[in-house]
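Notes for the one structure printed next.
For this depiction, one protein chain was excluded, whereas all remaining protein chains were kept in their positions.
The first chain written gets the first letter, and so on, giving A, B, C, D and E; residue counts start at 1 in each chain.
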Amino acid sequence: MGELSHLDAEGRARMVDVSDKPVTAREAVAEGYVRMAEATRALALSGAGKKGEVLATAELAGVMAAKRTAELIPLCHPLPLSSIKVAVAAAEGGLRVEARVKTTAQTGVEMEALTAASVACLTLFDMLKAADKTMVIDGLRVIGKSGGRSGDWTA
Amino acid sequence: MGELSHLDAEGRARMVDVSDKPVTAREAVAEGYVRMAEATRALALSGAGKKGEVLATAELAGVMAAKRTAELIPLCHPLPLSSIKVAVAAAEGGLRVEARVKTTAQTGVEMEALTAASVACLTLFDMLKAADKTMVIDGLRVIGKSGGRSGDWTA
Amino acid sequence: MGELSHLDAEGRARMVDVSDKPVTAREAVAEGYVRMAEATRALALSGAGKKGEVLATAELAGVMAAKRTAELIPLCHPLPLSSIKVAVAAAEGGLRVEARVKTTAQTGVEMEALTAASVACLTLFDMLKAADKTMVIDGLRVIGKSGGRSGDWTA
Amino acid sequence: MGELSHLDAEGRARMVDVSDKPVTAREAVAEGYVRMAEATRALALSGAGKKGEVLATAELAGVMAAKRTAELIPLCHPLPLSSIKVAVAAAEGGLRVEARVKTTAQTGVEMEALTAASVACLTLFDMLKAADKTMVIDGLRVIGKSGGRSGDWTA
Amino acid sequence: MGELSHLDAEGRARMVDVSDKPVTAREAVAEGYVRMAEATRALALSGAGKKGEVLATAELAGVMAAKRTAELIPLCHPLPLSSIKVAVAAAEGGLRVEARVKTTAQTGVEMEALTAASVACLTLFDMLKAADKTMVIDGLRVIGKSGGRSGDWTA
Partner (left out) sequence: MGELSHLDAEGRARMVDVSDKPVTAREAVAEGYVRMAEATRALALSGAGKKGEVLATAELAGVMAAKRTAELIPLCHPLPLSSIKVAVAAAEGGLRVEARVKTTAQTGVEMEALTAASVACLTLFDMLKAADKTMVIDGLRVIGKSGGRSGDWTA
């Protein structure tokens, strides 16, 4: 069982000091789901008009949110990001979001990928809530990361 | 099945026009869970020192995120908020976040409550991920709202 | 010739004091153009795949920017906004953006409409610049406003 | 005719992946104009008191906006910036803004320079609109860039 | 001795619930000082060129910061602001900042006035630190407020 790197010796919240870590290429992938009634999903996929508008809006919101991760998560480091991709697609019982983020930095981008996926899910919720207020965001997690001292990892 | 209020007649994404809606008192409550190994939860609840630091940090991050909802969710209206409460507590298989938000405005605060709960969950994930990278954020949903034209509702 | 309301008696920059003005419904409309080669415009309208993605991205960026006007323009008042619509369409020699913003407040939303149109134009520029770096943003102006003491006005 | 780098193979909006590009010194220069009545321009240049206050406020707003480009333009990369200069001066038929931005990064700063010039123009508009609501922002474009794979370029 | 309104019955940090308070006109005034060597102050007041540029930049930074108070101070309510004035002037042993903020809202603007004064002081420090790194920001406090249940108050 690891220790909590965000608490110092006195149990006080702190940003981890990464000043001595090497700058390396890193990538993280996260996923999340919005569970909804079949009729709601059909509406999201067809739109009430232009195809894909709901999905495209959520993808863009996810990309923009990744860039603001350090403003939202108190102890995250502000990082340059070299690539952000967010894709929404149909999945069983709803919609699935996948977010992939890259950086070349002293620390990883798991939180950036999770934040992108999370805000894309929230945006789907917002756009569909007039049709269905019982939706649930589920299964939001990191599914892979590469680079950095701890090496590659897949869920 | 309702229509998608965020798409106009041509299926184009838009912010809903609330300029003719009355200003009323509104409240929304959302919840979310972070599922984790029992040992991780014990660590979160005890801290490696000062009790409750992990939970308090997540609560504060949730409160601050509620205030930035309209920056994150593209079609949300910017609203004044009169109360934001975020509470993290132990739950079966992990931690539970509850966020309660109030406003007096022309539209509701479901997205503000969901955003607060979501960012509190992400912050818990961030603070605990050194100990456990397989955590999952689950069950994020609106559990109640009151005020506004559609009246009170409980999940 | 009017005076400059943003300078005080000593010529010092200030935010205008609107605390004694009545709260009224207000609306403003702004437009702007991105002039480009005919081939670039064809590319924007067809996309290299899904139709309308370039236009939809710019519209969303405009909506989100309207909400941040008071952060960008130093002496603008922070306002609640009840409606924001941004539409991009083909125009002679390029693309035309129209932004329409509503509020119920003590001051008007011309700057919000202009900021939305401006950032939508910048986003079009960003998405098309790999194809054409000689584009020009032109004709960005307020074309109508209603509400407030000075009454309705159309360019 | 180039392809649209911001659309992927399926025509979906994406941030360009720059993770394999070298870090190099880069610079971009943009300009823009605010066209106005001669009397308005005289007012801007003289001020109703302290000389240059309108121009100085717009310059500062442009510098600050350059730093927020990645928040405003959905698919822009967040970049460190090593220099930002914004200068407003009299020009035929109004005022001219020139913005010059430098970075050492994996991608260029054309959008940062354009955003700085654009927000400086909007700020001039805001400060002068009480005197003249028929102003027009015009001729906003990139006039030069250096560094990066595509080399130097002047409009 | 009053209680701490920002802690709930369990001592947990919370935003005060103001949803039942009346909307009233409110104003707050704060001041702060930057103490510096006489030569530094002379430099600030004369500039190395255009008179007053250092002071004007700090005033503008203060105005812009007031609008972001609720983003910076975790438990502050987001409020509309109807007037913000920041003035920097010579004082004994340095420079004095005074910030005056107005709103019509359910809670007061002491923190907005203090934040404006504080960021104006920090900006003066930033602009003068190349000349003098021993400056001290001192005497930052609320000197008056009016409106609201607790009535008028002057330090």
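Simple rule for what comes next: a residue touches a chain if its C-beta (ideal position, glycine included) is under 8 Å from a C-beta of that chain, and two chains touch if they have at least 3 such contacts.
Since the model is a prediction, treat every value here as computed from it, not as a measurement.
Considering the entire complex, the omitted chain makes contact with A, B, D, E. Interface note for the absent chain: among D:25, D:39 or D:90, the touching residue is D:25.
Taking the complete complex into account, A:79 is the one of A:4, A:64 or A:79 that touches the chain left out. Residues touching the missing chain, restricted to subunit B, are 50, 52-53, 56-57, 60, 64 (touch as defined at the top). One chain is missing from the display, and on subunit E it is touched by residues 1-13, 32, 39-40, 43-44, 47-51, 53-54, 56-57, 60-61, 64-65, 68, 71-76, 110-111, 114-115, 118-119, 121-123, 125-142, 153, 155.
Listed by residue number, the positions of subunit D touching the unshown chain are 25, 56, 59-60, 63-64, 67-68, 80-85, 87, 102-104.
In this section, only the chains that are shown with their structure count from here on.
Computed from the mean C-alpha positions, the centre of subunit D lies at a distance of 30 Å from the centre of subunit E.
Spacing of subunit A relative to subunit E, judged by their CA centroids, is 36 angstrom. Counting partner chains per residue, subunit E shows two or more touched chains at residues 56, 60, 64, 80.
Working note: touching chain pairs come out as A-B, A-C, A-D, B-C, B-E, C-D, C-E, D-E.
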